[in-house]
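All protein chains but one are shown at their positions in the complex.
Up next, chain A:
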Amino acid sequence: MTTSPAPDPWLSWSYVQANWGDLTTALEQHVSLTVQAVAIALALALPLAVLVHGHPRWTAVVLGVTGVMYTVPSLALFAMLAPFTGIGRTTVLIGLVAYALLVLVRNVVVGLQGVDPGVVDAARGLGMGRVRTLLTVELPNALPAVVAGLRLATVTTVALVTIGVVVGFGGLGQLMFRGFQSGYRAEVVTATLLTVLVALVADLVLLALGRALTPWQRAVRT
């Protein structure tokens, strides 16, 4: 007598129905971690970039250090943080903020560097002070680079949250890992698709936001 193996479909609607609660909880955790991490990182990155902007030596240091730190894998970072910040949400959040910060600082610095010097000169010629030039001329001009950095940081963060499983806070990654451990493909695939969906939706939202914030760019293109 042979027993046929239990069915192990790639996708199953009954899985989604039966685990709706788990899915929404994981999704909520995933999204909240992403939003929080990117928001904190942006709040830190803007002043930091402004601070080093205009000091070529500091800029070189910041770009060098962020480049090197970006090579450290998240698993290693979580491992180095966990003994000090414990196992849980804080550790994941700190790690995510760190990586998003690296991406954002680079992009804001490069964006500010790319502002046409003639435009800055014109602002000075109009009698604007340094702070006013920064706020009304340089930052708006650097906005496309900032938004590009935000998009990159957000998509990266969405994917990175999944590694949070090593400290038990991986959002949808938690479901992927549970599905893997119990050999249930539908759970792995559903969580993966949701993660990709979150990344794509976030990217589109930021794209739209960037367009709305830089109406002059659209005018040029048409």
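The rule is simple: contacts are C-beta pairs under 8 Å (C-beta built on N, C-alpha and C of every residue); 3 or more make two chains touch, one makes a residue touch a chain; residues count from 1.
Heads up, the rule we're going with is that contacts and distances are computed from a predicted model.
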Mind telling me which option in "Putative tricarboxylic transport membrane protein", "ABC transporter permease", "NADH-quinone oxidoreductase subunit H" or "Succinate dehydrogenase cytochrome b556 subunit" is what UniProt lists for the chain we can't see? "ABC transporter permease"
Any idea which of A:77, A:92, A:115 or A:206 touches the chain not displayed? A:77
Missing-chain contact, candidates A:12, A:59 or A:192, resolves to A:192
Suppose we count only contacts with the excluded chain; which residues of chain A make the list? 68, 70-80, 82-84, 87, 99, 103, 106-107, 152, 155-156, 158-160, 162-163, 165-167, 173, 176-177, 179-180, 183, 185, 188-189, 191-192, 195-196, 199-200, 203
